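Structure record follows, encoded as structure tokens.
Here the complex is missing a single protein chain, while all its other protein chains stay put.
Naming follows writing order (A, B, C, D and E), and every chain is counted from residue 1.
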């Protein structure tokens, strides 16, 4: 925006669990995709069959595919780490699988969950993504943004865990409907109002984030690092 | 809530400018008032006639009275410091006028603007309210909460000025309509969507704050100090 | 305190190790208990016999019972996770055992250790308690407070790990003696002055926290979340 | 960078005193200017003749003109508030003169001093710039970045005043020489090594900021707000 | 302590109002003085005769002299800025009077009030002291520490204004009595228990700060800057 930086190159949205990418980045994905940008989604974990049953695991994956089609995602990468148990495997393993993916697709822009989210998986995915994106060599993602996830970001400990104070706003007035449609495709994850995972809460968030910058709808992010 | 503390005693909402008290605390004022609690509002400043004209100044004051009637405010106190110029008078003067009021009405609960709001008047009113509420003697307000103000709280500098991260939620499902009616009474201050001072943004904020605690609508605050 | 919220319902004090609940919340437990409130204590871990010996483990448990009797604790719940080794079990396990307990007793108020304490067990218990208390459904604890623990809270890294800056004060002028008696019952844990775990340090803390709000003795907490 | 945002539109660098804009943004100004972008500089204050003498005031202004020519600045705006005395005039006055300028030139990108700099003028200019750039209407600057100033940013109180932790890096490998030439043009302000205002310190900063992102030289900023 | 730095050179304790230096640094002053170190105290303000009366102003000054004699202060410097009104004079004036003093006595170590204290005078004196101590030339104070002041430091807004989290502890086991005697000499400022300005609160603070580092009494500070 400041300088004639490359406006091309893949965008990678990293989600700890399926639907985080829709809740946090759905409208932006749709906008980028419509603008011809190549958007990848990476789902870091999969639910344990023994805990959720094969059917539930399959359902969520099928819903994710439908949602991603709606949003215009180019490719979805399933890393299949064990959900709700990332703390029980070596941190280095997650680092490596994310680093490999970032490198393989040549991601230029990363969207990552917020390190202050209440779910430990979110925190660990954030930290591993930072390692995967280290500017240690000539090539690395030029921009990293953290997104907010309803039912995760607002439930941690105010003033004691890292706050989400948005400083990047993307106008999604044109794609909010698409985002809501994609979230609706996650039928197993949508909850009725007044839950945070409800359509009404998701709409309210878009309206509020938009109003902050005088737009009808927006998604908001925290700027982690940008290199021009 | 923890202990049988006095559930009686006046509540004082301190607003830098008229309508801040409605944007931030309107639903809670209505709920408290309906529950029989005595709620006072203090408007710290008045617009300068030379800048806004007598008519605008009179209009706002008339709107405030109407809004406060709708909310069930017991008494409105006009301190008449000069708006948008609190930094040009001695800080001690504002300290004293707030301290006098707090003492005179025996306020047990204070609602104050957020110190991180972008408007310097909000910051200075917060700091003076803290001085006015010092627990330096036997009697002082037992609880202080900071409220958020659309068009002020979200526009300061993320991570560099004090963030508003809410940790107190008051269910206003029953009084959101009253709050919106009171804000509508401030006809000169309401803006059309997508402005932050619009009815739609105010509604969205209530829905979002409510969803965070599984309620249909809420107002959110930051706990500053509570003494039981 | 603000609104006619339910002043009934169980209070749950979550302690990583026996005696944390006395150091941090002893006077408040006694005050609540005298006021007829049902107070539960949950001890998250137990010492490993192979490290401390059966006798020491039994001694501490017996001391805890005596202390809890003195304070008027209704029921003590022993979760028996392994002390000083919470990081070696899956975080999800601790989440579940705390969530089960919170739900089973219908806890309305939680007291939790501080996330910035130097002991990793304290940090992990805090985080799990936050998960256990998520406002994801209609019912959840309406208030959460973090307490300070001498010999843990003051020894972490100033300005780099989360600070304990108290904003909730409970007057324990009437129950400080009971608190000190309860701590004395933990004979194996009390240290002679000038240790932080001494009677004199615990008394000094009560005097200081009290003086801050013009009371003869107080316990101080950090407000994590309150929903009215 | 993410979306096809307007890569055109004026850039405004706001400096409390002449040479801050060179120390903090010189290399980026030169890079933007070479890329055909219209860059404005605003100097908020002027030295008092009674304190510095007419000659010194004239000298600095002449040096600034030379430096800005070297960097390729399109236009320099002198607001002529009184240097080292911004706290003695009404904050609203500075707000207005900055807001007028931002609006008049239609600034799309702002570079502002850091609110944590030790000089009160820097802090006040930052806060007024935030007011001037409020997203309260359809049009406002789409991006705001804070820059660091040697001899100001590193001398405030660590962990007690807002830290400068850079998260935006602009490669100035091609324009570092131009930046150093522009700073050298401020002969009255350059100090010999080991002062922070020396050529060697300015070079070292560029090398370090560059190395952090694997570039030979960079300028670093804090992202304040971006709207796409 | 690390390196053979000069253990000689004047120490300067800067107090916004008389007695702050005793509350925060009294025991350390006495210890330094006994060790042969030259300790200066600077009182930044004086009470306004029109507000406090000549007698009260004279009384406080007389008490200060007595207290300083007890502590072994070498010299007391009265800057006579107007108390509780530092915000009404130009910040540059306070900067200059402090800078002149620091330079004149060649202060090697500074003790300054905490920037997060509730009293605006404390905040402004802190900021001016930082300016006065800038390491802009070869000579400057090699160490700066912020002290805590009962009745000021604990009354600001937790998590919203800068916290005092001590990281430097000075053992005052040998000089606590002297400190308490010096504070008692400020008869007009001492308050009965349970006020924060009581002997019992001051003793409790010393016991607590000491216990944190396994000493019988200590004063605690925040490390601002040290240069070896």
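Basically, contacts are C-beta pairs under 8 Å (C-beta built on N, C-alpha and C of every residue); 3 or more make two chains touch, one makes a residue touch a chain.
Just so you know, these numbers come straight off a predicted model, no measurement behind them.
Contact with the undisplayed chain is limited, among C:136, C:181 or C:195, to C:195.
Considering D:14, D:124 or D:201, the position touching the chain not shown turns out to be D:201 (whole complex). Residue C:118 is the one among C:57, C:99 or C:118 that touches the chain missing from this view. Within the entire complex, the positions of chain D that touch the omitted partner chain are 150, 154-155, 158-159, 163, 165-167, 193-196, 198, 200-201, 203-205, 207-208, 210-212, 214-216, 222.
Listed for chain C, the residues touching the missing chain in the whole complex are 84-85, 87-88, 118-120, 151, 155-161, 195-196.
Taking the whole complex into account, chain E touches the unshown chain at residues 1-7, 11, 28, 31-32, 35, 37, 109, 135-138, 140, 142-143, 167-171, 212-215, 223-228.
One rule holds in what follows: only the chains that are shown with their structure count from here on.
Contact with both chain C and chain D is made by A, B, E.
Of all chains, the one whose CA centroid is most distant from that of chain D is C.
Looking at A-D and C-E, the interface holding more C-beta pairs in contact is that of A-D. By residue number, over half of the contacts seen at B-D repeat in one listed pair from A-D, D-E or B-C, namely D-E. Superposing chain A on chain E by their CA atoms means rotating through 180 degrees, a value rounded to the nearest 5. Our note on geometry: chain A versus chain C, Cα centroid distance of 36 Å, whole angstroms. The set of chain A residues that touch two or more partner chains comprises 155, 158-159, 167, 195-196, 212, 214-215.
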